[in-house]
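Attaching a single structure in structure tokens format; questions to follow.
Left out: one protein chain. Kept in place: all the others.
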Amino acid sequence: MTDTEVFLQQVIYGLSNGMIIALVALGYTMVYGIVELINFAHGDVFTLGGFVALTIVGTLGAAAILDPATLGDASNWWLLVGLVLACGVFCGVLNAAIDRIVYKPLRRAPKLTQLVAAIGVSFILVNIALFWGGTPMKVFGGGSAAAASKDFPELLEGSNLLGEESNVVLRLEDVSVFLITIPLMIGLTLFVRKTRLGRGMRATAQNPVGAQLMGIDTDRVISATFIIGGFLAGAASVMWSLYNNTISFQMGFRAGMDAFTAAVLGGIGSLPGAMVGGLLIGVIRAMSDQYIETRWTNVVVFSVLILILVFRPSGLLGMKQREKV
Amino acid sequence: MSAATTFTNTASTSANTGATPLLEIKGIVAGYGRVEVLHQISLTVNQGEIVSLIGGNGAGKSTTLMCISGILALRGGEIHFAQQRIDGTRADKLVARGLVQVPEGRRIFPRMTVLENLMMGAYCRNDRAGIAADLEKVYALFDILKLRSTQLGGTLSGGEQQMLAIGRAIMSKPQLLMMDEPSMGIAPLLVTKIFEAVRALNQEGLTILLVEQNARAALRLSHRGYVLETGRVVLADESKRLLVDPRVLESYLGE
Amino acid sequence: MSAEHTQRLAPFSRGQCIVLGCLAAAPLLERVIPSLQLSSPLRTVIVFAIMALGLNIVVGWTGLLNLGIAAFAAIGAYTFGILTCETYPFQVGFWWGILLAGIVGAFAGWLLGAPTLRLRGDYLAIVTLGFGEIVQDGLKNLEVITKGTQGINPLPAPSFFGTVLTSENNVQWFYLYLAILVVIVWLMRNLEFSRLGRQWFAVREDELAARCMAICPDKTKLKAFAAGAAMAALSGALGASLLSSTGEPSNYDFQISILALCIVIVGGIGSITGVLLGAIVMVGLNVVVLPNIAESLQRNGIGSTSNVFSAPNNYKFLIFGLALVLMMRYRPDGLIQTKKAVRS
Partner (left out) sequence: MISHPCFAAVRVCSSLLAVSMSASSLAQNETAAAPVATASSVKIVSSLPRTGSANSQTTSMVNGIKMAIAEVGANIGGVAILYEDWDDASPQRGNWDPAIEAGNAEKAILDPTVMAYIGTYNSGAAKISMPKLNAAGMVMVSPANTAPNLTKSGFGEASEPAVYRPSGIVSYFRVVPTDDVQGAVAADFAKEIGLTKVFVLNDREVYGKGVATVFEARAREIGLEVTGVDGLDAKASNYKSLVTKIKQSGADLVYFGGTTQTNAGQLAKDIVSGGLKAKLMVPDGCYEQAFIEAAGTKALEGNVFVTFGGRDPKTMTGKGKEFYENYVKTYKVEPEGYAAYGYESGKVVLTAMQRIIDAKGTLTRASVLAEVAKTKDFSGALGTWSFDANGDTTNRTMSVFEVKGGVFSTVKVVD
């Protein structure tokens, strides 16, 4: 491989990994923007999305999808879109339910109380995922090794789009990450800018009492935000599963941490910021893996983060934070 | 003002005789945490009036407004608006009914443009034509907002933000407009402008409940006034009489 | 010093006396019920209590969210390891080791805090989280100095008037650690009512107002950060001595920082007594309650390895998480609520 090819390859990997991080980060940052809660359980909602996806694939799988003949068939596109919707809805509803049951009663409690409750929820969800992994289904290894990682079948054609001779690998998975994620991001931006509910969200995020005084039902807006944030996590979990072909009950930990980092790096509460932050982290990881050493990658990522925040204390695209009222 | 001075609501008669009460507050009690802030407050605002609520810091003026708006839950008492009991109704529902507040410290949306801020006022409305007409009305009232319409709310000066907040409230098509300290922290010239606008709105028929620390300006503008002290109504009368009341003069008008 | 101040400076509050007294009595309980082994796990409780007391200075008293306190514990443990282990040239012994660990910890806190403390709220939180990851990976990768994943061992046990404690003397060891804890609680209480303590509270309540009172918020925060880091480093050193090993760098990961934060919040943010109680509850849950539940179920023949649902151990995450959620739901201000925490 020539140096250019290597660089190009790393950019592809960096961006596609970054896209997935950005998708999780969007949900993180939306919820943060509205209720100022660092939602530690977000990553674990994402995990459960992956388990839903694999369960669906496994249930359908017996008939067609897991058949080696149709595995990787391009006609699985419809399945992919269906999975994104199904997992998105599942995670959205789950996220909103968690909010109603756990966070809402604590809305007026100190901020850190909600944070610890979110940590508690995270543990509960991890355990649910562990049990889920023990389901006696073929795709879950018959349930014999609940804690082990699960193989997620390749639903899309795995061959190199640039031709098998090319040194640079660009597969349908890489492309699909963009094809699914970018429309979602555009849709989200339009939703927040143009729709009534979206404007209600922005208003609630910027000034909750002011929003109530404008006749905005903030409880409904908050629920909607948790649903959308969860939906994005669910969509991200499908993209993740498809891209990495592996899910495990603890995968939400790193995803959550990356997303949190991305959200803060971009300026917490800012949607474009979360996207930029996610992509940046993806690319930094890829470049550090290539040009430094993998074992130093985390150090590089977090050093860059600290440096950026020292010089831009509100993140890349964040507004100057308002004083606490 | 002596603590012995007490006041009973029934003693006062409305300035605009024969007017119907739009807002009636009967003995409300409210507070934060373990602290009770309002002890049995009663007041009435009639259709078409400007009523001012004056008092020192911590007298409970803003708290009263927050109770009326439904942000703060009552611990006792009743609130009636347009002959319907409204305490316990959620804040957002009240806006749709025409009970709108311009809160203290403006609470505009800093990362939305001026126009977007104004449109947030019309969040509960669906009549496009009416909204457009009201927007023109707001621009006519505060021409500076038109100039600034694409600017972010957070970049406006304090006075401009206050105008924006009032404009935004007008966009909600209020029956009763409650204003909390509209003159606070604003250059005197702009205060005059804002008060003129309030008077103009009233003359068009809008009922206004005005909370002010600047007692003189408020009383000059309003028909009637209530004086609040440590969570109790201690005086209520027509504004012109309050302006010459020795107790008010001594405590709030600095003479 | 005012008369009122002197009075408030009684060495311990009633709550602290009760909690420390109960801790002191625990080994006696062990003698009544021999199957109940407490002095061994309680040493771990003390180690975490010290770490959480350090975090409490930063989070509870100064209002800064720190998600990387375990990094300072790691720095303390490794400093202690390098200074005392027989394979390194220093070998300063237990007491100098923990003291120097604390000093190095304070320095590390200062080093991280100086450029980053002007960040607000959650931006600071992510920086501390990142620092935690950097320290952990740094310790793993700098093998020449830290031996990488192997950890540094053996480390000396505390020696007391010439007697070196061994793992058979775990009761004495427990009392020694308890004595250290008592001294720290005494120090913390003095700090709470000191000028510096009041400055911390002032910065927490209103930075701008504090500035108006001629308090420099940055310096004040830095002192809190360094003090918290020093305490965490001390706890790391005590923990390493307990294990006779620094363990692996991943033993000081984000989860430990989270545990320390849970201790502070569950116990009652800002309250020394609360943090002590929080450590007993949270660490006790981890090292005493959950293992005992699983084992007693086993002894009674409940549970098997046949599938994921039947093994009691597989419910530990769930129980731990539920405990956190329920405690927050019913005690949102923590077990001990400080008067200052009344909100508007």
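Order as written gives the chain letters A, B and C; numbering starts at 1 within each chain.
One rule holds in what follows: a contact is a pair of C-beta atoms (placed from the backbone, for glycine too) under 8 Å apart; a residue touches a chain by one contact, two chains touch by 3 or more.
This is a predicted model, so every value here is computed, not measured.
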item	value
Which displayed chains the hidden chain touches across the whole complex	A, C
Per the touch definition above, residue among A:128, A:146, A:188 or A:306 touching the missing chain	A:146
Absent-chain interface as seen on subunit A, which is shown	1, 6, 9-10, 13-14, 17, 20, 123, 126, 130, 141, 144-151, 153-154, 158, 160, 167, 169, 171, 173, 240, 243-246, 248-251, 253-255, 258, 285-286, 289-290, 293-295, 297-298
Residues belonging to subunit C that touch the chain removed from view	6, 9-14, 16-17, 20-21, 24-25, 27-28, 31, 37, 40-41, 44, 47, 86-87, 140-141, 147-151, 153-154, 166-172, 175, 178-179, 182, 239, 242-245, 247-248, 250-251, 253, 255-256, 258-259, 286-287, 290-291, 294-295, 298-299, 305-306, 308, 311, 313-314, 316-317, 319-321
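Going forward, only the chains that are shown with their structure count from here on.
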item	value
Most heavily contacting chain pair (counted by C-beta pairs in contact)	A-C
Chain whose averaged C-alpha position falls nearest the assembly-wide average	A
Distance between chain centroids, defined by C-alpha means - subunit A, subunit C (Å)	32
Whole-Å gap separating subunit A and subunit B, where each centre is the average of the chain's CA atoms	45
Residues of subunit A engaged with two or more neighbouring chains	none
Subunit C to subunit A touching residues, read off their complex	59, 65, 115-116, 118-123, 125-127, 129-131, 133-134, 137-138, 140-141, 208, 254, 258, 261-262, 265-266, 269, 307-309, 314-318, 320-325, 328-329, 332-333, 341, 343
Sites on subunit A touched by subunit C in the complex	32, 38, 102, 105-106, 108-110, 112-117, 119-128, 130-131, 133-134, 136, 143, 146, 257, 260-261, 264-265, 268, 295-296, 298-299, 301-303, 305-306, 309-310, 313-315, 321, 323
Touching residues on subunit B, where the partner in the complex is subunit A	69-71, 90-96, 100-101, 103, 105, 107-112, 116, 119-121, 123-124, 154, 168, 172
